[in-house]
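The complex is shown incomplete by one protein chain, all other protein chains being positioned as in the whole.
And then chain A:
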Amino acid sequence: MTDIQRQILSSRFAAIAREGAEIFARMARSPAVIDEGQYACAILDSSGRLVAQEQGEPSQLAAVQATVAWLIDAFAFDIAEGDMILTGDPYCGGTVCGALTLTLPVAHDGEIAYFVALRFTCPDLAGDVPGVFQPDAHEIWQEGLRVTPVKLVRANAPERDVRRYILKNTRAPEHLDGDLSTAEVAAHRVADRLQAMLASRGADPVREAADYRIAHGRTRMAGHLASLAGGAGEATAATIDATVRVTVRHDDDRLAIDFSGSSPSSETTANLTRAATAAVVLTQLAAEVIEDTGLSQGILDAIDLALPEASCVNAAFPSAVSLGWRHIAPAVSSALARAVHRAPAFTVPPPLVVLFPEIGASPTSLPLVVSPGFRPMANTAGGDAASGRRRLISAEQTELDGVLSLLSRQFEGDDISAEVAIRQSGIEGVIVPGAGHEPDIVQDAPLSRNRSNVLAFQQGARIRFVYPERREERP
C-alpha cells in the first residue's frame, strides 16, 4: 500500500467512530449525554492503542484509552470475541464515578484485532446524594459504585446477575438500563463496520491504515508542540482548593509536563484522576490538532506527564474526585496557559444546583442538574472549552418536564443571569460550588438543610443564577 492508500483507509476509522458516537448520542436517555455531551466512541487496536475517537466534550479525551488499557491488563488471557466489559472506576483509568465505559472486542481470524469502546456518564450510580456530583464526599465510596472491569456479556451470553447488580445500585435504573442497551447497539454497529472493512480490505492493510493514523497524529503533534516550545516554562495557578504548579519542557518531539509541587490530594472532592488531568492537558495544548485530525494514540503519546502521586492532579485512592473537573481542571488549564504563554481553555464554572425528589421517599429518582446559563465572553459563541457540545435547557421543554419553570434568562450587563422556579413539592437538592456567588434561593420558609448539605425546597422556591463574563487571561 502507498501512504495515500493508507491515509484514505485510515479516514474510515474516524468516520466509523463518528457514526457510533452519533448513534449513541441520538438514542441515549441520560441528560448528561443529551445536554452535556458526556460520551465518547473509540476504536482501539489489540494492544489498546487508540486509533480513532469521537467525543462530545473534553473530559473523555484520555479516559477511554486508559480504561481499555486497564481492562486488557485485568482480563489478560480471559477476553474474547462475544464478551462485553463494563468499567466505571476513577481508579481504573476513569475520571469520576458514574462515567462508564463499555468495551467490545472485535476479532478477525480468531484473534482480537480491535476494541470498540463506548463511554458515557449515567445519571446516578449510588453515592451520598443522587447524581454524580457529591459535594460533601471525602472518599470515593461516598461518590458512587466503583465498577471495576466486569463482563456484562460473556461469550455472547448476557451476565444477567451482573447487569442486575449494576441496575440495583442506581437511583435511575430505567435510564441506565436504556443507555447500557444503547451503548451495546452503538458498539455493535461500530464492530460491524470494522468487520466489513476487514473483510473487504484484509487485516494487514487495515492494520497499516491504523498505524498510519497513529503515526500521522504523532507527526502532527510534533510540529504543533514545536510551535509551543518557545513558550515552555513554569507557572502556578491556584484555586480555593489547591495550588497547581507546572513545568513545561520541550524534549525532542515531545512535551514533558511536570506537575511536581502541586497540592496534595484534597480531603474534599476537588481532585483529578490521572486521566482527567491528561484530558485538561490535551485540551489546553492540543485542541487544534485533535479538532482537525481527531484523537489517536500518536497524540496521546506526544505528551509526557509527570504527576506526583497523591496530588490534586493524580488523586490517591480512596480520595473523592467528583468535583475535580470543576475545581482543579481550570487551575491546571490556567497554569499550563501561563507556562506556554497561551490563553486558558477552561474557566472556573459557576455553581450549579442538583435537584431530586426527597431522599428516601422513592426507590427511583432522576437527578436534575440545573445550570441554565454559561459564562459568556464578548463576541464569542458559547462557553469555554470544557463546555464541549453542552446545550442549554429550553424554557419550554423544561416547563413541560414538570419540575421547573425557567422564569428568565438574559444578559445583565456583561454577565448572564437566569432564574428558575420549582413547580413541585418534595424536592431536595444540593449546591455544587463553583466560581462566584452561590445561587440566591428565595422561598417563603427558611431553607432548611437536611442530612449535611441537602436543601429542602418549597414549591414555588426561586433560584437565581449569575454567570460572570469570561475575561481573557492575557498570555
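In this section, contacts are C-beta pairs under 8 Å (C-beta built on N, C-alpha and C of every residue); 3 or more make two chains touch, one makes a residue touch a chain; residues count from 1.
By our rule, contacts and distances are computed from a predicted model.
A.B. asks: For the chain that is missing from this picture, which UniProt protein name fits: "ABC-2 type transport system ATP-binding protein", "NADH-ubiquinone oxidoreductase subunit 4L", "RNA polymerase sigma-70 factor (ECF subfamily)" or "N-methylhydantoinase A"?
C.D. replies: Checked against "ABC-2 type transport system ATP-binding protein", "NADH-ubiquinone oxidoreductase subunit 4L", "RNA polymerase sigma-70 factor (ECF subfamily)" or "N-methylhydantoinase A": the hidden chain maps to "N-methylhydantoinase A".
A.B. asks: Considering the complete complex, identify which of A:Ile166, A:Ile257 or A:Ala345 is in touch with the unshown chain.
C.D. replies: Of all options in A:Ile166, A:Ile257 or A:Ala345, contact with the hidden chain holds for A:Ala345.
A.B. asks: May I ask which residue of A:Ala242, A:Leu255, A:Ile290 or A:Val454 touches the chain that does not appear here?
C.D. replies: A:Ile290
A.B. asks: Among A:Thr364, A:Thr380 or A:Ser425, exactly one should touch the missing chain; which is it?
C.D. replies: With A:Thr364, A:Thr380 or A:Ser425 as choices, the missing chain is touched by A:Thr380.
A.B. asks: What is the set of chain A residues that contact the non-displayed chain in the whole complex?
C.D. replies: Missing-chain contacts on chain A: residues 2-5, 7-8, 11-12, 15, 18-19, 22-23, 26-29, 34, 37, 55-58, 174-175, 178, 181-182, 185, 188-189, 193, 196-197, 199-201, 216-217, 219-220, 223-224, 283, 287, 290-293, 343, 345-347, 373-374, 377, 379-385, 387-392, 394-397, 399-400, 405, 407-411, 416, 419, 470, 472.
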